[in-house]
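To keep things clear, I will list the structure first and then write my remarks on it.
Omission of a single protein chain aside, the complex is shown with its protein chains in their original locations.
Chain lettering (A and B) follows the sequence in which the chains are written, and residue indices restart at 1 in each chain.
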Amino acid sequence: MPTPTLPQLTLVLGGARSGKSLYAERLVTSQPGPWAYIATAEAFDGEMDERIKLHKRRRSSGWVQHETPLDIADILSNRTSELVSLVDCLTLWLSNLMHAERPIPDATDKLIAALSKRIAPCVIVSNEVGLGIVPDNALARAFRDEAGRLNQKIAATADKVVFVAAGLPLTLKG
Amino acid sequence: MPTPTLPQLTLVLGGARSGKSLYAERLVTSQPGPWAYIATAEAFDGEMDERIKLHKRRRSSGWVQHETPLDIADILSNRTSELVSLVDCLTLWLSNLMHAERPIPDATDKLIAALSKRIAPCVIVSNEVGLGIVPDNALARAFRDEAGRLNQKIAATADKVVFVAAGLPLTLKG
Partner (left out) sequence: MPTPTLPQLTLVLGGARSGKSLYAERLVTSQPGPWAYIATAEAFDGEMDERIKLHKRRRSSGWVQHETPLDIADILSNRTSELVSLVDCLTLWLSNLMHAERPIPDATDKLIAALSKRIAPCVIVSNEVGLGIVPDNALARAFRDEAGRLNQKIAATADKVVFVAAGLPLTLKG
């Protein structure tokens, strides 16, 4: 395991199928359990459903599971505050916020406030989505911009930021 | 600020909304002003207009502003040679060159020659666009290829190259 102790807030950033979730899970389970898993995914379709099942199978017992597409702030500051917690993932949460037409800056501020109130460490998984060609449609561009801004804000408040590629971590901060 | 002194040429590479422009601005303003800001963006539409305004608001006084979609070489070697200068961004300049059907290798050589003649340091911002799925259309693929080649050439001539993700710098060179 990379670290014997976990800082209060770790951001694990990476691309699709980069191994970021597994890396983040190992950070969390390097600490004494039980641990909280805060999933922002909803099983809209078969493809997503399959992924969620895969992630669930991989996690051993010892996890308290919370599935919430939007209200992660409340869960982080109240229900899981004393458990080492994993949020997987922030990019899907952003997508859910945009679908629900919730104001992003408010939700981001609320999340950062919730994180600062926690007792136990937290690891947040997020996608880097801005390293391809400019997307054709305006919605995808808007999402890409919001995702970049959100990652910057969480990275600024995080104690440690790790970029994962091909399952391998690269420390950006901390 | 990351560096007390600035090397002659710094390339700041990053994705969309990665915080690369802000990082580059801070490199420049860590030096005594006034500073030159060479913007390659043209306000074609409302979306771009909004971004340019945001970038302008962020910069304090002390900046000399140059807006030029194509002829950055001339401005860098003549009009701003003695000012610490920021070019934001190279990828948009490439896009402008391709729209204007100017030969890319010539323009690149001219830019590199202009940079070598400067007296004061220069920071260049550029996008990394090659880390997504292969684009469907040939023009986007051609653009992606040219952007990659341009980044390689500028990186080879730069004293320092920094990759920015989530607002955090990672040194690739220097």
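By definition in this document, a contact is a pair of C-beta atoms (placed from the backbone, for glycine too) under 8 Å apart; a residue touches a chain by one contact, two chains touch by 3 or more.
As the structure is a computational prediction, the values presented were derived from the model and not from experiment.
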**Request:** Extract the touching residues of chain B with respect to the undisplayed chain.
**Result:** 11, 13, 15, 128-134, 138, 141, 144-149, 151-152, 154-156, 161, 163, 170, 172-173
**Request:** Name, in rising order, the residues on chain A that touch the hidden chain in the full complex.
**Result:** 14-19, 47, 128-133, 135, 140, 143-144, 165-168, 170
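The criterion applied here is as follows: only the chains that are shown with their structure count from here on.
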**Item:** Chain centre separation in whole Å, for chain B relative to chain A (CA means)
**Value:** 31
